[in-house]
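Have a look at the structure below, then the notes.
Omission of a single protein chain aside, the complex is shown with its protein chains in their original locations.
Chains: A, B, C, D, E, F and G, in written order; residue numbering restarts at 1 for each.
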Amino acid sequence: MKLIYKKPDTITERDTTYCPGCPHGIAHRLIAELLEEMDLVKKTVIVWPVGCSVFGYYFIATDAVEAAHGRACAMATGIKRAHPESFVISYQGDGDLASIGIAEAVHAAARGERISVVYINNGNYGMTGGQMAPTTLIGQVTTTTPYGRKPELNGFPMHVPEMFAALDGPAYIARAALDSPQHIIQAKKFLRKAFTAQKNNLGFSLVELISACPTNWKMTPVEAMERIRKQVLPVFPIGEFKVAKGVE
Amino acid sequence: MKLIYKKPDTITERDTTYCPGCPHGIAHRLIAELLEEMDLVKKTVIVWPVGCSVFGYYFIATDAVEAAHGRACAMATGIKRAHPESFVISYQGDGDLASIGIAEAVHAAARGERISVVYINNGNYGMTGGQMAPTTLIGQVTTTTPYGRKPELNGFPMHVPEMFAALDGPAYIARAALDSPQHIIQAKKFLRKAFTAQKNNLGFSLVELISACPTNWKMTPVEAMERIRKQVLPVFPIGEFKVAKGVE
Amino acid sequence: MEKKVIINEERCKSCGLCVSVCPKHVLRISDRINSKGYHPAELFDNENCISCGFCYLICPDMAIEEVRRPEPVKK
Amino acid sequence: MEKKVIINEERCKSCGLCVSVCPKHVLRISDRINSKGYHPAELFDNENCISCGFCYLICPDMAIEEVRRPEPVKK
Amino acid sequence: MEKKLVIAGFGGQGVMLAGELLAEAAKDEGKFVTFLPSYGPEMRGGTANCDVIVSDKPIASPVIAHPQAAIIMNLPSLDKFEPLMEKDGLLILNKTLIPREVKRTDLRVLQIDAQTVARELGNEKATNMILLGAYAEIEKPVKLESLKNALKHFLTGKKEVLIPLNEKALEKGAEIAREFLGGK
Amino acid sequence: MEKKLVIAGFGGQGVMLAGELLAEAAKDEGKFVTFLPSYGPEMRGGTANCDVIVSDKPIASPVIAHPQAAIIMNLPSLDKFEPLMEKDGLLILNKTLIPREVKRTDLRVLQIDAQTVARELGNEKATNMILLGAYAEIEKPVKLESLKNALKHFLTGKKEVLIPLNEKALEKGAEIAREFLGGK
Amino acid sequence: MGEKVLMKGAEAIAEAAIRAGCMAFFGYPITPQNETPEYFSRRMPELGRVFLQAESEVAAINMVYGAACTGTRVITTSSSPGISLMQEGFSYIANSNVGCVVVNAMRGGPGLGDIAPAQADYFQATKGGGHGDYHSIVLAPHTIQETVDLMYDAFDLADKYRIMVVMLVDGLMGQMMEPVEFKEWVDVKKFKTPEWATVGQGDRDHRNIITSLEILPEGLEKMNLALQAKYKKIKENEVRLEEYEMDDAEYALTAFGTVARIAKTVVEMARKDGIKLGLIRPITVWPFPEKEVAKRADQVKFFFDVEMNEGQMLEDVKLAVNGKKPVHYYGRLGGVVPTAEEIYGEFKKLVGGK
Partner (left out) sequence: MGEKVLMKGAEAIAEAAIRAGCMAFFGYPITPQNETPEYFSRRMPELGRVFLQAESEVAAINMVYGAACTGTRVITTSSSPGISLMQEGFSYIANSNVGCVVVNAMRGGPGLGDIAPAQADYFQATKGGGHGDYHSIVLAPHTIQETVDLMYDAFDLADKYRIMVVMLVDGLMGQMMEPVEFKEWVDVKKFKTPEWATVGQGDRDHRNIITSLEILPEGLEKMNLALQAKYKKIKENEVRLEEYEMDDAEYALTAFGTVARIAKTVVEMARKDGIKLGLIRPITVWPFPEKEVAKRADQVKFFFDVEMNEGQMLEDVKLAVNGKKPVHYYGRLGGVVPTAEEIYGEFKKLVGGK
């Protein structure tokens, strides 16, 4: 029989710490597959964030560092500048990147820092128990918007790729989703371009991956994926926002 | 004889600390004039930044606080939320707002915080001696880009209004210039709309004012104004980027 | 016939995503219980599996170790 | 005739911006020196001043205290 | 009287709810009580445990180094707490998820196939209540009645319908415990 | 020998350059020297001053609390430093910008209409050198020649053409000082 | 006081602050105290007060700073790494003479560490983790009830001295539940905007400026001297401590917060064994009860300081004792909570083989 898919070797044997049905694991697998396919595993340093993926280094077998909350892009910058031969990925949640870490992310993007950012948007802070994130939808109930997110009080969902597209530093900016096999295939294509941007020294790259947090959304994993399609993607549409030449 | 113009009373008798020909003073006068014209002087709290305008409270006679470098938008948020009847202005330089303070500014904007931001872009850090700012032009020599700003090393000029226009919180976002009487008249119009946005409780407002720093640019004031027209405005074009209904 | 889909039952967290995306409805949550206390998914109808890999693609725990397709029968 | 442009010489820092924008070229930097060591601007040709206020608008030191326009002569 | 109980298991097994219920019941009886949760890194799954102390005088430390009693809901928790138990301590095990035997011989051990029993009662999620009911019957930190009464603090709104099930589970646990005590 | 000089004026008057020139010259002569600038909040305008100590043994503190000598280039600086001067200290004033007289009577005072003299020499910006030249002539911390030689460290590139002017200004200052000394 | 309710410490903190008249919360989630902001997020809007989840701790403290400038009773709550990010803000607040309350539910460090209870931010809180010579009043309650009670004082002190008041608790106190009683609600209708607040000049005959800037060193020294005078007044008037079984004590434990609670059990264990052990428990760790500790140096044979850190309060105890008696130390690190048995064991080693 022909092997169609096989768990990448770069995924460790260790069980993840994620809740059942949490798409963090899908993102991990895509990264691992691409690193293998692009022959980058041995050059890669992943900067892990504070968030549910804080233990990511236990699950993807590359060199790794654990950043302070929100500072992954700064730390990635330090690594890349000091050691430009390394392939540097910054893996960040939406609390980590869009809230506390927005300055470091914006500036890494504006500088065209040669790093690739994998940005997981699950609409809340998973690790700390489901508080509002900058990406939380209007009306969405979280542990810190118990009456639903109200724009007058809590502001509006933040669209990172759209914002970053106004900068000159990025070589590749896109948004994909992890809710279905089809979207996951597309997400991998986008991630490949993001990694290519770094490999070809073109500039900063970022892919937002629309994810789910079934636990804090208080849904089954299947319902959560449904919610992505019905409620999240209309607000956060899939697409490529910046594609420099040489990325494909 | 008919009085055409008169120094506003809200400008104090104290000499400013600015260098000869520095447009900070022009921005101050516009603010003072508008506060008087819109009858806001007694309701106003200005949050002053760290930068050459750190002593701003000596020059505009309103209640005032002095923020930590870059945190003016956060401090303004605290004031406005705690005391919504106050009219709150955050006055910030391009180092203060676009570099160290970008997170606080982006989030105040995303939240639609009812504050008005006057954002002075003079292309460098004036107070500390002319270092590169996020707004420094490509090729521009500053004390930290002695060989000229190089995009591969120092990144690209940051366009704050363009970026903020991708957010849903702002009610008014514009860019004006302080290089000529005509542009200054226009700048005042834009500032009036920004203040109106707050007065009418419509959301966040920001006006970028293209300014000069003759001292650190090592030019006469007249040459500096010339440079704005010839070199800066082509990169940072004047315009309105977001105008909510009710601002006019 | 060999299994087209190899599931590592110890890794499975019973999230049901594979079951939900399988176009052929050949997966289900089993009655067994793994050491973490979860009922792992199982392929109960190997024959009808079309080896599309959707289960692999969506499994967040990399519990779907392999997906194989029978070689086309030589003519 | 009364001055159309009132300059507070003590506030002036001799930046020359008013001189540069005056469409009628009726301003100049004087020889006097103020207590800060600057040579203040002066209106040397009151008559030809058209009271446009450009000097006021651009003066960064609010040294142009007032700009006045003669009332139209009653017919 | 001072009763020190540890409840341990996977997150999601209702470890905290059981502990809080006991604490609430103790408070309602006017007793001193402390409840101290401790989580692993996972939101779901992973390990979680809590310390509950019920006493009739003020409680100094809420931390239990050596439990007098423990409700153990999965294998990793048995591995962790067995060595820490006080001599003659009481171990109540959720046998359904614990394949191995207890190694120490100086403990009182009650094994209940609790998850199976709970499923039979109508909902696996009541496993925790079966185990708690058994504990309460043996150690008597509070009355079973108080536990039942306290349920209404936790099962509110849509969850109110679950109260009878949980009451039944508490009783079932107590019943199993009485058999255990009788059988001794 | 230990010479303690303060130079004070508006930013932009060349206060720092004068101080650094003296320091450089002293270093070239193999002396110990410290130069300590102090700025007001303004980039241009505003006040600025520096402390220069030249000595033939190691210098402990670079801070001058009570100057033996001061070059004072504007009125606010006179107001600030006059009361701090050591008894018999030397005050060299830029009379052009200092309308008032010195109040203390225990100081040696040399008033030079330096800005005017500098303009006559060709550039108002050489005011600082006139005053420095005068100071060097009177107190002799370094040779006038060393000051002139040190100019080349500061006036490089396009500014090289200014060296002769500055040399002249140093000399002019020295000349005025000699008259002052002679006239005494 | 009302009836007892069973509550998580982290929630009781929020409820107490609300009753004490806290009108605004700005903060950023962090374990082990997420229940505090979450509780505020439910209650503050109901009461028409301000709850805002800030984008970061840096933003949060500067929002607090802004709100404090309006004379509003304002709070932020966080845990160790988040508190580290606030240090610049603390320093600004100190030299601006505005009042606020900050809760630090300390967790294991350094760095990301863990989420278990610790006391290793004592130096940071008491000596000033930010730049410059400043202090905050630092309260170190040892039970949830005490935390709740002290919250009222915290706001009163913040108002009275226009100073930041830190509630230095730990993850254990944040996460544990015990029955607690709340005091009466403070009548917030009585609050008036203070004369010095920056809310717009209005009818005032002067405008208000709040700044920590003073470019002339002599001027800044004056500001500092005024701060020091304030600190002196606080040292004279606000020191609080509990002396537990100290009357006849021959040995003194010193401990704060959670460890002090455990230490009470140790005292009981020792007393049962006939050993005259007492406990000195600073409630204000800044100002530290120097005089009180110094006085006991004449009485006891030695001091035994126990902390969940590498010996931080230890230095203050030693400074107070000033060499008169030995000061021993025992500590656990990184989030490990010592047991009473363990501490008593260490103590008995010190007393010797009698």
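Criterion: a residue touches a chain if its C-beta (ideal position, glycine included) is under 8 Å from a C-beta of that chain, and two chains touch if they have at least 3 such contacts.
This structure is a prediction, so every number in the text was calculated from the model and none was measured.
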Neighbouring displayed chains - absent chain, whole complex:
A, B, F, G
One chain is left out of this view; which of G:G9, G:P29, G:G71 or G:G108 touches it in the full complex?
G:G108
Full-complex contact with the absent chain, from G:A60, G:A94 or G:A154
G:A94
Which residue numbers on chain G touch the omitted chain?
58, 80-81, 83-85, 87-88, 91-96, 106, 108-116, 118, 120-121, 123-124, 127-134, 211-225, 227-228, 309-310, 312, 315, 318-319, 321-324, 332-337
Counting contacts across the full complex, list the positions on chain B that touch the omitted chain.
50, 54, 66, 68-70, 95, 99-100, 102, 125, 127-129, 131-132, 134, 143-147, 153-154
Extract the touching residues of chain A with respect to the undisplayed chain.
41-45, 47-48, 54-55, 57, 61-68, 71, 74-83, 85-87, 103-104, 106-107
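Throughout what follows, only the chains that are shown with their structure count from here on.
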Neighbours of chain D that also touch chain C are none
Minus chain B, touching groups are A, C, E, G | D, F
In contact with chain B and chain F alike are the chains D
Chain pair showing more contacts of the two, D-F and A-C
A-C
Roughly how many whole angstrom separate the Cα centroids of chain F and chain G?
54
Among the residues of chain A, pick out those that touch two or more other chains and give their numbers.
18-20, 54, 99-100, 102, 127, 129, 134, 154
In chain E, what residues contact two or more other chains?
45
